[in-house]
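The other protein chains are all here in position, but one chain of the complex has been omitted.
Labels run A, B, C and D following the written order; every chain starts at residue 1.
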Amino acid sequence: MTIIANILGELFAPTTAAYALAAIGLNIHFGMTGLMNMGQAGFMLLGAYGFAITQMHGANLFSSVLFALLLAAVYALLLGIPTLKLGPDYLAMVTLAAAEIVRIVGRSTSMTNITGGSAGIAPQDFTTQFEDLSPLPDGTSTFLIWTYNNNIANSWWLRIVAWALVALCAFLCWRWFRSPWGRVLKGIREDENAVRSLGKSVTRCKMQALVVGGLFGALAGIVFVLPRSLNPDSLGRTVTFYTWTILLLGGAATIMGPILGSCVLWVLLTAVKETMRVSIPPTVISSNQIEALGWIIVGVALMLLVIFRPQGILGNKKELAFNG
Amino acid sequence: ADASAQADDSAMVVGALLPLTGTLAYLAPPEVAAIKLAVNDINAAGGVLGKDVTEVEADTSDGEHADQNTSAAQSVLSKHPSVVIGPAASGVVKNVYKSIVAEKIPVISMASTSMTLSGMDPYFFRTVAPDAVQGAVMGDLIAGDGVKKLAIACFNDEYGTGMRDIILEKLQSAGVDVVYGEKDAFDPAETNYASIASAIKESGADATLIISYDQATPLIKSLASAGVDTHKLYLVDGNTVDYSKTYDAGLLKGSKGTIPGAHVDDAFLEALKGTGTDVSDTTYAAETYDAVILAALAAEQGGSASGETIQKNLASVSGADGGEQCDSFKACKALIDDKKKIQYSGKTGIGAFNKNNDPSSANIGIYAYDDKNVNVFQAMQSGEVPSE
Amino acid sequence: MAENNKPPVEAAQRKDAAASPAAQVKEPFYDLAKWGTKPPEGEELISTAYGDKVTRDLAFVENKPGVHKPDPILVADDVVRRFGGMTAVDVGHFEIERHGITALIGPNGAGKTTFFNLMTGFDTPDTGSWRFDGRDMQHVNPEHVARGGMVRTFQLTKVMSRLSVLDNMLLGAPDQPGEGMFRSLFPGMWRKKERENREKAEALLERFLLIKKKDDFAGSLSGGQRKLLEMARALMCDPKLVMLDEPMAGVNPALKQSLLDHIISLREDGTTVLFVEHDINMVRHIADWVTVMAEGRIVAEGQPKTVMDDPAVVDAYLGAHADVDLGDDAVLEGLEEHA
Amino acid sequence: MNATTAATMHTVGTRHHKKKVARETDGGTDIYGLDGTKNAPRAMSRAETHVGEPEGEPLLDADNLVAGYLPGVNILNGASLALHDGEIVGIIGPNGAGKSTLLKSLFGLVRIHSGALTLRGQDITNLRADKLVARGVGFVPQTENVFPSLTIAENMRMGAYQAPKKFDERFDYVCSIFPKLGERRNQLAGQLSGGERQMVAMGRALMMRPSVLLLDEPSAGLSPMMQDETFIRVRQVNKAGVSVVIVEQNARRCLQICDRGYVLDQGRNAYSGRGRDLMNDPKVISLYLGNLEEEVEKAGQ
């Protein structure tokens, strides 16, 4: 029972929401505009830094979030102005590199005074305001089969806020997808020169997409660090890769794809690992090996999912035929 | 409240958060074994409050998998533990402790040595002394050996730079010049040590201090091939291990290392192996073992396996307000049954928890490498852990 | 699709086919030529005002390269583009008459497409300046060029594969307020315009025989259909000057013929047309003015008839076999003799 | 047919069509309402399908092919084609009729769902392309017919992939036809002009020396001179013993050199006949070939 609660709990865990947000942002980048952003984690990290650092210095919650968004937007502009003319694979590399640079600089000893260096920022330094804002009473609540703390860390309150954000972003995305703006973005995805020849401002649209997706990424970063701590290494390449996996698993260029993908990935991961923990006695293979085996299974499952449903869970198979 | 209420009349459940996969996975086997051993020992002595103690584990992975950190915590939490042992690394502790202590369940970390964790939360304890302690010992060791120019190869990680700063302070007062690495630290994910090695070689240092995890394995070899004297290395707990299988004999002869905790005897290692886990060293095993025993004793003394009770009694069973010394669960339980105050002195030789929930005193073992590249116990330095 | 929704022609055909297949099989499924662009019954045939004016104006222009024209819309001076050691374009002076249909012809690799690229900002020349409608167009990026009213198509078609044909067309429409990021969130602000655009797009698609494919991905179009879409999309913009790069290569001759009427009607809507084409009949049929490019330079200009009869053009472009029936064995024998 | 009657006809047709379309597009996805399964089987004699076919066993015989790109949507709805030894066969038809699809399905690049396809009597249905090349079939696609990041010379080498030793000799031959290719041999094909690319594509096919050559609009984008050159060379190659299937929109030119021609419409055969017969058939002219040339000439006089 607890296992099932745990597994299903991942469906709406804050981490799932954070990844869903990041993937929605990435969906705007890649699914709509065709920007191969391999550095979504960079946006997340900057968002998280922007939020946590200002919180640490006592700013109020709203301005902290605003600052985080601002930071991500500035980063997107800095990144976008020179790089948006690059071909997709090259853009991928530049964004990946830029995100790594953000992380490496953030964790470097010379930045300790600002970012906390490799130690990052401890949760007690930046989560209190958010937790205090909660209208819920202190303590723990149980809803159906799930029991979580109301306000602290991995809490109901965070879940509510995180999923509200996801819903908001998904709604925006939905609006955009079916709008002329979305159409221009999709046109850019297919062939930017064609769009250019029709008088659409490709650079502006790409930049808008990069910024908007980056802002969603920054929100994702905040949601990601709220239940834990801010550690630059925890928002590294792995996170970007997971985000991509989520996006393509759910189906790129769909509204619900990123959300569903996130749920599937984390539920799958937890399901496998939890089941392994209880079903294999450590006498057969060591605990280390059990956990490793869990990851192996998840890796293989991911491969199989893509192999057997390459367009993603919600994707359109027809689109796949024109992938080139 | 819900969770602990349930735990009140039920048996004690020890939750363990261990780095079973990821970059710290090499540390896990002794910890796993130590938990098993402790649970076995407790149950052999009749369990806690008459019931057998059970154990649940989850894999926190490493700091790069922060999502796994929290989901592991959630996994353990959902099984209503009375106490959570772990996580090992300081960074991971920060990622998970809040959601656990919010449930009023004590967290006892066996290996997180960052100084920023001191007194972080009333429910957070550790059975290992913070880096300040080891750093001080190491600094004296280096100065006392007459080193004039020291190079420091330190990795940029909370543990690495934190420890380095303490050592630097010590060295400075003793008049040792740091010719490399005073500010420079390398990336924990570094793979290519050639350039660091050549920089150290060029710096003309007469001894080298390496603060790292198992990055030391390739680093030492790079140093050796760059021509740095590998008989004058100083290693810390992250990398003071038996290198007899790793290098040709004699490479490290004369180098020294420090490891917190009392020197555990071979019997303990044998006992660990007896749990069926494949262990080759005892790094952090004693700390893990003691953490479990302390928690069990606290439950026993408080008469309940709830987190709150354990938290309340942990300091007292560790000897914070005196009592009769005892060194095993069985012996201590007997004393508690006799309604006596106890003071558990375990495998690590740490003192009672202080007001920061750090060990009030600790031991640092000094080791030297012999010509087989095995770290041989030399001496033990003990003292009080600063609590300011 | 329900049976009774079948196009009547087809339904009839199918019935007939069942009755006497052999007799019916040679009937086409529909009559393509009927899909021309002639005005509906009762309406005036398109006005010929602009056409007449241009013909009048150009009649007095000298037939020599780089000549000045009475009312140029595009004027290019000293435009040079080199790739490595090769000079792809080296145009001294070139003008395009407003409201005229100008054909740009020349052998392969003459630099026609490159010239298009330069004019529309997709490529930057080594030297040169050009003015469009009185505006200096140097260093203007492609999107602004297009918004300025100079729209081009690509020789190697660029369709947006994973967008429907209709969406491809709608992208061509100018001034859609919904293409702003914020405004797009409020459908009220762009619904109406969208509807208008859609109507226009559908009308165009119908002319270009693509209406049945309007909801399919453009990536599924055949080579010729892509050309058609490319051209139709450019016409969505209502450009002042449309530059068509071999719009009819690969288009079925019957359809091509009917589309020529459409191009002519564009002129009467006030659009200037510049097109590259290798089909001499088409050039003869619709062009008011012909410019010949070779090795990057403009080597001849003039009235279609004059230019086509220029021996230099015949030599370099049309070739010796222009009026010969290639099925003739003599052609092959001649070849062997030369060899 | 004169221009005025044509004009009236057009008008009616257009209007008529508009209504038709409106209804049709409401309905659904079946592109032509011609789902192969719903269609009544065609009961045509071989002679009717392949008018003017010479005696004997065809070299390449496609019978009643049904093929398509996406599951459930057939593009070819029973197209047939026969190529005899030493023939040039032309295929013409409106855009989107399925001409390219037919060639691709002959060459194993589009999946054939039903129908028979034989080469010299052997079944080659859905055979992998490179195996067909080994059997002497060559193919020039309509679009994307060069390797953009390979140089011209390398593109030619790919043409001679299965006979690398003959490269020099054949390359000289190709260069004699398209001198430009020789001059620019080290330029990347991706940087070439549209027409130059087409030359590369055609040259590649000529490098191959197949026994059956499938050409998809080889003349598109070429200057008139080069177009003529191409057609002449095709004939020359044909005389040297290569049987050719050629799809063309430059239909008149094509039919001039063809022994026989097929008109394809909506994925099936509409007409067939000797090249010259088709060229002069008023029906075919009005439907597929147009009369631009005549009109221009008329205007010119």
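Keep this in mind: a contact is a pair of C-beta atoms (placed from the backbone, for glycine too) under 8 Å apart; a residue touches a chain by one contact, two chains touch by 3 or more.
Note that in this section contacts and distances are computed from a predicted model.
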item	value
Omitted chain (choose from "Anti-sigma regulatory factor", "C-deglycosylation enzyme beta subunit", "alpha-amylase" or "Heme exporter protein C") - UniProt protein name	"alpha-amylase"
Touched by the hidden chain, restricted to displayed chains	A, B, C, D
Among B:G91, B:G162, B:G323 or B:G346, the residue in touch with the chain that has been omitted	B:G162
Option touching the unshown chain, where B:K148, B:H231, B:K340 or B:K355 are the choices	B:K148
Residue of D:A116, D:L150 or D:C175 touching the missing chain in the full complex	D:L150
Chain B, residues in touch with the chain not shown (by the definition above)	21-26, 28, 132-133, 136-137, 140, 143-146, 148-149, 155-156, 161-162, 164-165, 168-170, 172, 174-187, 189, 191-196, 198-199, 201-204, 206, 214-215, 217-219, 221-222, 224-227, 230, 245-248, 251, 361-362, 364, 366, 379-386
Residues of chain C in contact with the chain not shown	113-114, 116-117, 122-123, 154-156, 245
Chain D residues touching the omitted chain (full complex)	107, 109, 128-130, 133-134, 138-141, 144-150, 154, 157-159, 161-162, 164, 188, 190-192, 204, 208
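Just so it is clear, only the chains that are shown with their structure count from here on.
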item	value
Neighbouring chains shared between chain A and chain B, ordered by label	none
Selected pair, greater C-beta contact count between C-D and A-C	C-D
Geometric centre: closest chain by C-alpha means	A
Interchain centroid distance [CA atoms averaged], chain B/chain D, Å	76
Intercentroid distance (Cα basis), chain D paired with chain C, Å	23
Contacts with two or more other chains, residues of chain C listed in rising order	220
Numbers and ranges of chain B residues touching at least 2 other chains	none
Pairwise chain contacts, counting only pairs that touch as defined	A-B, A-C, A-D, C-D
Residue numbers on chain A that touch chain B, as the complex places them	2, 5-6, 9-10, 13, 15, 19, 104, 107-110, 112, 117-120, 122-124, 127, 139-140, 142, 147, 149, 152-155, 224, 227-229, 231, 233-236, 238, 242, 266, 269-270, 273-274, 277, 282-283, 286-288, 290-292, 294-295
Contact footprint of chain C on chain A as seen in their complex	172, 175-176, 179-184, 186-187, 189-191, 193-203, 205, 208, 212, 318-319, 321-322, 324
Residues on chain C engaged by chain D in the complex (per definition of touch)	1-2, 5-10, 14, 17-18, 21-22, 25-26, 28-36, 38-41, 83, 105-110, 112-114, 155-157, 206, 209, 211-216, 220-226, 228, 245-246, 249-258, 260, 278-282, 284-285, 305, 316-322, 324-327, 331-332, 335, 339
